[in-house]
Each structure stands twice: as C-alpha cells, then as structure tokens.
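A single protein chain has been omitted from the complex, and every remaining protein chain is retained in its original position.
Entry: subunit A
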Amino acid sequence: MVLIDKETWSLEAITWSNFASMFTNSKIPKLFILANPALKNNSQFFQDVNLNIILKPLRASMLQVSLQRALFGGGDKGNCRNGVVGNLSLGSLLQGKRILVVDDNSVNLRVAAGALKKYGAEVTCADSGKRAIEFLKPPHSFDACFMDIQMPEMDGFEATRRIRGMEAALNDRIKRDEVCREINGKVIQSWHIPILAMTADVIQATHEECLKSGMDGYVSKPFEGEQLYREVARFFKPNTKLS
C-alpha cells in the first residue's frame, strides 16, 4: 500500500489521474491519496473515480474501511470520500428502502432525512416516539427505523420497547396461525424491524440500554459515513443491480 499526502507532493509532469492509473493496472501496490477536505470544492479531483481518496485527518476507522474496500471490495470502484464509503456502496444498500426517521428536533430530522434520501432511500419523518409507534404498528411497509433516543415526551428506548411488544404480540398470533403471514406479497414469518438508535453522546451505557430495549444498534448523529455503512450493512444486502 502507498499513501500519499496530496499537499506535500505536487505532481507537475502528469496529472493525479494518470499517476493513479499506473497503480490500477497492477494488483499491487494500492495507492491512496490523503487529501485536505477544505479543497473539496475542487470537484474534478474528488470525483475522479480512479482515485482512492481518504480525507484528512486520517482516522483509524476510515482507514480500515477504505483498505477493506480497495483490497477486497467486489467490483464496486466508487472512490472513498469523507467517511462516505463510496456513495455507490451506501446507495446500493439503501436504494429504494423505506426508512422511518424519528427525532423531535426538526433540524436534526431534516439533515438525517436528507442524508438518507441522498442514497436513494424513501424517507418518512416522525417527530415523536408516539408517532413512531403509530407508523411501526405491524403490519407496515418500513424496512428500517432510525430513532433518536433523547426525546422529551417518550424517549427512543420506551418507543422501541412498545414497538417490540406489538411485534411480539403479532408474532404470537402468526405462530398460532391466527393471522395471515403475507403482506404486500411478502411472507413475513416474524416481525422485527431493524431499529437503529441515533445518539449525540455515544457511550457504553447507551449501547447497553439500546440493546436492552430491543434496538439493533446505534449510530451517532449527525451520521458518520463509515459507521452508517457498517450498521446498515448488517441488515441490508447490497443491491448489485441498481435500477
């Protein structure tokens, strides 16, 4: 692997793209370019799909994901940008997925919804735990839920507990054959919508409480690219055929 800091090495004789193509034609070594995010407006450079770009400051998690993708990533040559592990990757996971985002803070809601929509998700917003429960009473057609945990009237933990309760009740009836398993042409043996907590303070206690209340994981807010990808990849398989 070769990591080059773009700012400390200015190429004069050839362009970065041509330089990088010398590496892509052979399997090894892999070239990664460390770039300054303040230069993101230099759009041509950042959109060049031949370049594996990692934004500075270099973070261990981002490095891990970038290396994994570059060394093992199957066919997806989307470049790595700003923690967003190749827009192509999150897009392939989220395209067409129906996501419910729950947050009582309208600014956070707007930004979170915007981020998910960017990857092709169909986003519905809810501004309270109560609304979330209304939306997620089965049967429903949501594929996943992002839930703020710090909400005044009913926090995310309580809302999740109640949703799991509703699911459990319906699942019981499904087991006893009291109720039809088919919804929208899909056969659902057991209801369990993936619920990811959105939290501003990611601490160990929060993690345990998330799991105890029936949540499936958590992400920080605002979203952090590679963490979002990692969590979402646990529930959604990449759609290799993007329509």
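In this text, a contact is a pair of C-beta atoms (placed from the backbone, for glycine too) under 8 Å apart; a residue touches a chain by one contact, two chains touch by 3 or more; residues count from 1.
Please note the rule applied: contacts and distances are computed from a predicted model.
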Protein name (UniProt record) of the chain left out of view, among "Histidine-containing phosphotransfer protein", "TMM80 protein", "T-complex protein 1 subunit beta" or "Ubiquilin-4": "Histidine-containing phosphotransfer protein"
Selected residue (touches chain absent from view) among A:96, A:165 or A:222: A:222
Candidate in contact with the missing chain, chosen from A:118, A:131 or A:161: A:118
For subunit A, the residues touching the chain missing from this view: 37-44, 82, 84, 105-108, 110-111, 114-115, 117-118, 150, 152, 200, 221-222
